[in-house]
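One chain of protein is taken out of this complex; the other chains stay put.
We call the chains A, B and C, going by the order they appear; numbering starts again at 1 in every chain.
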């Protein structure tokens, strides 16, 4: 019963099988393997983007930071939510990769930006000529760090604001498929048709071993990506094992099935929790993470029963009155079973 | 018959088996998995370095560039051979990671620096006060990019020069084990006992899927490594799969056996080539790569017969007189068989 | 009647005379001129800091950014007020010079941080291990960008918070002397005795042509400053003209007299404005800048009469009802006369 993160989960069997199957004979290195050509074709097809440039890296931080680096100049701003992964969880990777661009933080409930707040932030940033950091790009995290999602119209509304200022748009889709399942639209509708220029299309958290695709819808922006990736040490020599993961992930709708399973588990958990006395949701459950508060006694029983997850925020204490509610983040993954959810609910409920 | 590079080879079966075996249940992410503790212990034991800090990354470029970043300041110089991998094959990764340090290039036969040449370069660099780039660190590639190695005394002679100026020493050991086999000494003797401070200990080219250990013999230098790794996107969430590779690699002397096989194949190939009329070695064969020149007719037959390798340098032409010798690089790996070598030799010989 | 900024003012006659006097014969370049030795001694004496390292640069942005660069690592945070000059007016210079450190912004009335708000921001930043940007340094602007100051106890209270986390403290003193006049304490009390490690000690805005001293109270931190300054192109070859400015500035209390004049003019202006119907102060007037709101009609008369200053914020419109108050920033300098102030007051009053 590990709800600590979707990255504590294992690799989906179909993907592991593909890795094993790739282990035959020699293969061209550095992305020139045959599987990579298939990956490219598949992603272009899925996203209805026949000219998109597609690259693979092994971590979400690499995908995001490299994406930012090709969209923004060092003296410009990246507009993102205060709780964006690129702000909170990458130890300054965007600043490193962009040569020192500034993340301008935007508040908003449930880790979502509103178009109005985004517009205010952009307008404010460009006011002072050469003395200020300049307007650069917008980055949208979907699903968000608080388990919510942007539906296609919400993405479009943000991208329209960006477009109004001539700014490109990046989507951090480390949990893109989890968002897509809920959004109920096509991949194209949630990305380039809504105005997204570059997508970090996550695999790792959704059943892969370690692979993310960077999908650059306007291939003119792709030219420098290859140099930046190599220079950052993110071009894999034995690239076939990245390709194999992504190819299996995109075969027979595996990516959708895995995210569907994670989202369903989260919904089951969320629904269950709200029936527990003293429990309430902190954020709506729209993807695969549940943010909920429930009495300390429930946390104690869960912990004692071997359930793993993080109190969120982390400065809450397990010492204190039994009935005081503590907030927590519980993340489901492709491998979370109904039994896992039933199990933790039983512990919390007591 | 693929001699293009050791990175076109597959993953050794024992290592793939370990990856598959690691795919059970959940595991703590980001290097907190149990296997990583074992990896650390194993490397400390192998290197007789009980206090060394040990980190895993997935590419050699990441290992080298991060190692440089903790040893040198942006306004300092990295002294290395003109043909070092960090100079020639990483698209400026050391400059990126160090914040703009300067690689000062040292000539030397067979991609090896002499202590005298190193000393001259260091002495020259520090001559002008604040106006020059300052003396920073020394980086030694072992095995070299030309298939030669530094024996332990040669490493020590270079490190002694560095020490004389108070400079730390990095070893790019992407092919460390290939060098070790030939050097016939202990891992400690080829590294810290000879004066090496930080080692990039390669796994990828020698049968792993994608894993390199950075071994920091003086743990005081380790503090910033973790932040730099994270910030560069090289901290893996599903880290257990890196750990599993390295652990299998270091179990039952697999790493030594794999490199032994590669070196033996190269020796067989080298010996065979020198018996072919018109053929000669360009560099001594001391590890797993053969640099040799032989008549164009031999190259034509090899190519027609399906053998793959690079003309080296790359600007030579397959058009021209039959008997003109063309130089080539032929790299053997853990998976190169005697039959592979016999096969290519037969083709070349005609 | 130019109240646009203190940097539109000319050079004080005593300082220009010193520049002219320095123009005799040859002088050692790059800070090895005799006057620089005098400058160093004078600053050490004024600050009661006999071991401080002292360097000159020509702009405040260079002083601040270089100071930050020696106090913070690229993966760390600079804690400062949201309206700090380093955040708002340097086009990302701190990010550039530090290699991508993150400015963490702290709110607070009148551009002043409270110790509580600073403490919260620092505590929050360090919460997540390697995944977050790390705690780095604190930067205090004194006088602030809103014309207020920190008295010595307020500086100490902030520095104590920083010390509690082991963080160094920088003071952006582009208008240090203006703050000092009001603070009524010694230079030492307002800096190192209160816990400041490095001071950007401004000259340019207070009557110099273009010179700022960076005073590093702990000389162990000075070592890398020289390399960073040179590498940034901020080491002047004909350094004597920087030295001459600073030396004249510090001779016969000129620096204090100039700031006293500017502050007195601001106080006169502030007092005068508050007697005008419909006018009010936006921020307390504690240094040489007045932030006040007064009716649009007053602005129109001032503008027609040739007075120059900025509406603040800049998005207010001169079109609209006569009696609607518009906020403005009016900056006095060493060269602002009583007559200038009387003149603009008369215009505004109508």
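Keep in mind that, in the parts below, a residue touches a chain if its C-beta (ideal position, glycine included) is under 8 Å from a C-beta of that chain, and two chains touch if they have at least 3 such contacts.
Values in this document were obtained by computation on a predicted structure and should not be read as measured data.
Asks: Quick one: say which of C:175, C:193, C:231 or C:260 touches the chain that got left out.
Replies: Touching the chain that is not displayed is residue C:231.
Asks: Who touches the missing chain here, B:92, B:115, B:284 or B:305?
Replies: Within the whole complex, the residue contacting the unshown chain is B:92.
Asks: Which of B:102, B:135 or B:229 sits in contact with the chain that's absent?
Replies: Final answer for the missing-chain contact: B:102.
Asks: One chain is left out of this view; which of C:58, C:138 or C:198 touches it in the full complex?
Replies: If we include the chain that is not displayed, C:58 is the one touching it.
Asks: Counting contacts across the full complex, list the positions on subunit C that touch the omitted chain.
Replies: Its contact residues with the unshown chain are 2, 4-5, 7-11, 13, 16, 19-20, 23-29, 57-66, 90-93, 96, 204-205, 209-210, 227, 230-238, 241, 308, 335.
Asks: Considering the whole complex, not just the chains shown, which residues of subunit A touch the missing one?
Replies: 30, 73-75, 99, 130-131, 134, 224, 226-228, 230-231, 235
Asks: Provide the residue numbers of subunit B that touch the chain removed from this figure.
Replies: Listed in rising order, the touching residues are 74-75, 88-92, 95-96, 98-103, 127-128, 130-134, 313-315.
Just so it is clear, only the chains that are shown with their structure count from here on.
Asks: Comparing chain centres built from Cα atoms against the global Cα centre, which chain wins on proximity?
Replies: Given all protein C-alpha atoms shown, the central chain works out to be A.
Asks: Could you please state the distance in Å, as a whole number, between where the Cα atoms of subunit A are centred and where those of subunit C are centred?
Replies: Roughly 42 Å separates the two chain centres.
Asks: With chain centres defined as C-alpha means, what is the inter-centre distance between subunit B and subunit C in Å?
Replies: About 51 Å separates the centre of subunit B from that of subunit C.
Asks: Send over the residues of subunit B in touch with two or more other chains.
Replies: Residues 227, 230-231, 235 of subunit B each touch two or more of the other chains.
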